[in-house]
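A single protein chain has been omitted; all remaining protein chains appear in their positions.
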Amino acid sequence: MTVKVGINGYGTIGKRAAEAINKQDDMKVVGVTKTRPTYEASVAVELGLPLYVPETSADDFKKAGIKVAGTIKDMYKKVDIIVDCTPGDVAEEYKKEYAEAGVKGIFQGGEDHSLTGISFNASANYKESWGAQFSRVVSCNTTGLIRTLYPLDRKFKIQSVFATLIRRGADPNNSKSGPINAVEPSLKIPTHHGPDVQSIMPWLNIQTMAVKVPTTIMHLHTVTVKLGAETTTEEIIELWKEAPRVRLVSGKSGIKSSAQIMELARDLGRPRGDMYEIAVWEDGVKVVGDTLYFYQAVHQESDVIPEIIDCIRSMCKIEEDASVSMRKTDRSMGI
Amino acid sequence: MTVKVGINGYGTIGKRAAEAINKQDDMKVVGVTKTRPTYEASVAVELGLPLYVPETSADDFKKAGIKVAGTIKDMYKKVDIIVDCTPGDVAEEYKKEYAEAGVKGIFQGGEDHSLTGISFNASANYKESWGAQFSRVVSCNTTGLIRTLYPLDRKFKIQSVFATLIRRGADPNNSKSGPINAVEPSLKIPTHHGPDVQSIMPWLNIQTMAVKVPTTIMHLHTVTVKLGAETTTEEIIELWKEAPRVRLVSGKSGIKSSAQIMELARDLGRPRGDMYEIAVWEDGVKVVGDTLYFYQAVHQESDVIPEIIDCIRSMCKIEEDASVSMRKTDRSMGI
Amino acid sequence: MTVKVGINGYGTIGKRAAEAINKQDDMKVVGVTKTRPTYEASVAVELGLPLYVPETSADDFKKAGIKVAGTIKDMYKKVDIIVDCTPGDVAEEYKKEYAEAGVKGIFQGGEDHSLTGISFNASANYKESWGAQFSRVVSCNTTGLIRTLYPLDRKFKIQSVFATLIRRGADPNNSKSGPINAVEPSLKIPTHHGPDVQSIMPWLNIQTMAVKVPTTIMHLHTVTVKLGAETTTEEIIELWKEAPRVRLVSGKSGIKSSAQIMELARDLGRPRGDMYEIAVWEDGVKVVGDTLYFYQAVHQESDVIPEIIDCIRSMCKIEEDASVSMRKTDRSMGI
Partner (left out) sequence: MTVKVGINGYGTIGKRAAEAINKQDDMKVVGVTKTRPTYEASVAVELGLPLYVPETSADDFKKAGIKVAGTIKDMYKKVDIIVDCTPGDVAEEYKKEYAEAGVKGIFQGGEDHSLTGISFNASANYKESWGAQFSRVVSCNTTGLIRTLYPLDRKFKIQSVFATLIRRGADPNNSKSGPINAVEPSLKIPTHHGPDVQSIMPWLNIQTMAVKVPTTIMHLHTVTVKLGAETTTEEIIELWKEAPRVRLVSGKSGIKSSAQIMELARDLGRPRGDMYEIAVWEDGVKVVGDTLYFYQAVHQESDVIPEIIDCIRSMCKIEEDASVSMRKTDRSMGI
């Protein structure tokens, strides 16, 4: 069986999801949508992706010489599931459309858990989305926290977590937003990131704070964890060496900042220079007494992509075993 | 009595210390030093500050048409105390020179506590430097942490502190250093900032982590404090309203980031646009159970300046009462 | 006679204009306006500036505990002239209000020349605004170009000018706008800056291009000028040494970038660290054949402030002689 997937919103996440889906043997992109005739729309067509557009902007695409396959509603008829990568505010509306069209829908972490009632992380709760009509792949930052915390919790029983999220100001292709030279705290504290992790790990005692800084590449987290069992720095590192979608990097080898992690991703030949794994600095991990300190970096543009693939498999009942799905995904993406 | 002060190193801290000292009625700058004939040296002379230079570069100053008052060693003969604002690595050497010349010396937080054996913060341990030949005003970040934590600890008995320091990449007048687009963690953790706070508050249980980000203005801290006594967000805010050299700011009034704090300092008519106080976001303070969360911003170029003034008073035995000295300093600087 | 001035819009330009006006002996700020109860409004009141607000937001100011002196329309009754520092789009509307209220109005360079039909630069055309009801002080960039080009043209008869404007992405107190990591060209070329210079020097053959870059401090221009008379690099430098509101700086003395120009302004004790003069790199000026090449930096927040003062004197017929007015302004502002 090949699941037919539509991508609603061919932007930062949508274009990556499309690429990754088309590397799988059990699913296939049958359409992507774009609301304006930008260069991104042109490239989608060049790449052979059927392009669906809002009825109201069909003319604009025509004028721009970009060939479209139909309207967004036309696309609904061709798909089993939609990966919704639309910007904020409109998900509620689209969810209704998907429901009416009888297609499944995966939403992104920008939406609240309450939209779908089910949130997804492949390692932690693959089965919860089994056969579901709607699910939500949690945000890049939440995915990042779960990737490192879930295996820790299973082995060492986490007592409590505190994390500070140092967030990128804007994505690389956004040249409008700042800050250029300032740091901006998220004043509503503790921030929503803790509860978002709890949408997957409801038992976890976690609090977070966040600031926005002038960078376009990667979020970076400082994390402190009180552990319920004695351990050592070395044991923690070993655990993460085995953990899915976590990659240890080292300052000693020249990876001093998020810049060199992005360079590593390019060196590895990753499409778009993406780093799907959460990068943890091996020489920035330390256990002191019952507390673990570490830094991790999250590639906000791509870390959720493998989760989206696995979520499709769970929702469309293609593969029952989470670890089989994850291995398949990872192998196809060069992780 | 007017204490005669020499400033060794007329840079970021040195120029501010000179200005502030000359606003006091009990001390006076009798010389500043500079090693190269830069525009900063020219301005010092324009401002009427006697300029002392290394013997070996006297010629360079002559060629550049900058009038010098003598060599650095000449300056030692004219002063009671030196404020050492030299860059890293050379303090040990200079300390010997000061000792030989029989002058007192105040070092900066870039140096280790072990250099002087005494560290200084006006609120917390004014008396420890009383009459001392050498003392050290702790760094901008350490000063920032002590300003908010010391009053907290006195009133609510702190059980433990964890802080993440989001550090500026370079000062505003440094156009060489980066990062331009990256975040760099301090991998040696817990970082040295915790022990540095303990040089003043040795009983405090504090751990820190730090990252460097692409901004030139202000460090920003996320701080979590476990308190030993029950309290409320409001009580904490009241405490800091009364605390010396702490200023509450508010996102609601438009202060969303470090950028607007710097604008506020300029609006207030502060020389150089300096913010001597530690800025705490009133709407970013929150007590949850026994834990207090807050954000504070530290103007790395200027927050230690009032401490330097008070330290001179303590070391030179001009004023016995810390709070009298602090009020005097603060009034003169418009705090 | 003391001219009574109202500042409509107490933002980046408005607050500086207010400060500078209150340093003059022939004019006085009798009111400033602000539309929202921000920290800037609070500081205005703290500084003793009567604050006028839109009728519709009077309540918000009350709730925020900020004391207001009346509505914007109340202010019109108290002033001879308004310095209009409102953001784009609304000038046309306000001009009508000023006309109805029978007060004069100075607009900023963000508005088109056509709004007033008269544009102002103190050196170049002081008399054109004599007694006018409305005039426009040209923008920071245009002012910068005229400051260096006007004396050049008088002495060496400019044949043609080409300039590239490397513009700051956002002002220091704006933490919303980018770009964080990109350079953005102004695609409509030649850009409007050339015609804007011609609103003051209509005979000048000038073309411009512009890009926006990730900095908050200063615009920087690369300028090439074909001269109509033979000269030397030295002669040009001498000319600018005498030119009003132009300041020569030097890479050799350590001023390598816009960062050190801002530091110089702070070192000179300028309020807010403002650099009112156009900074020209002395060691970045070069005559090759009939062509002059140079770099200049423009402090976008403040270079027009002295022009605003002079424009008030011309419009309100306080001082007939441009150079007398300019000297008076400059002395009061420490230029």
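All chains are identified by letter, namely A, B and C, in their written order; residue positions are counted from 1 within each chain.
Please note the rule applied: contacts are C-beta pairs under 8 Å (C-beta built on N, C-alpha and C of every residue); 3 or more make two chains touch, one makes a residue touch a chain.
The structure presented is a predicted model; accordingly, all values stated were derived computationally and were not measured.
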Worksheet item: Among the options A:K4, A:K23, A:R272 or A:K286, which residue touches the chain absent from this view?
Response: A:R272
Discussion item. Of the residues C:K96, C:K157 or C:K286, I need the one that contacts the missing chain.
Written reply: C:K286
Practice prompt. Would you indicate which residue among B:A99, B:I180, B:A229 or B:V288 is in contact with the undisplayed chain?
Written response: B:I180
Worksheet item: Which subunit A residues touch the hidden chain?
Response: 15, 36-40, 42-43, 46-47, 64, 172-175, 180-181, 216-217, 249-250, 253-260, 262-264, 266-269, 271-273
Response to the item:
Omitted-chain footprint on subunit C covers residues 162, 164, 166, 179, 181-185, 187, 189-190, 207, 209, 211-218, 220, 222, 224, 251, 256-259, 281, 283-284, 286, 288, 291, 293, 295, 297
Discussion item. Suppose we count only contacts with the excluded chain; which residues of subunit B make the list?
Written reply: 169-170, 172, 174-182, 184, 214-216
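To be clear about the criterion, only the chains that are shown with their structure count from here on.
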Worksheet entry | Length of the line joining the C-alpha centres of subunit A and subunit C, rounded to whole Å | 47
Worksheet item: Counting in whole Å, what is the centre-to-centre distance of subunit B and subunit C, each centre being its mean C-alpha position?
Response: 35
Discussion item. I need the residues of subunit B touching at least two other chains; which ones are they?
Written reply: 181, 216-217, 256-260
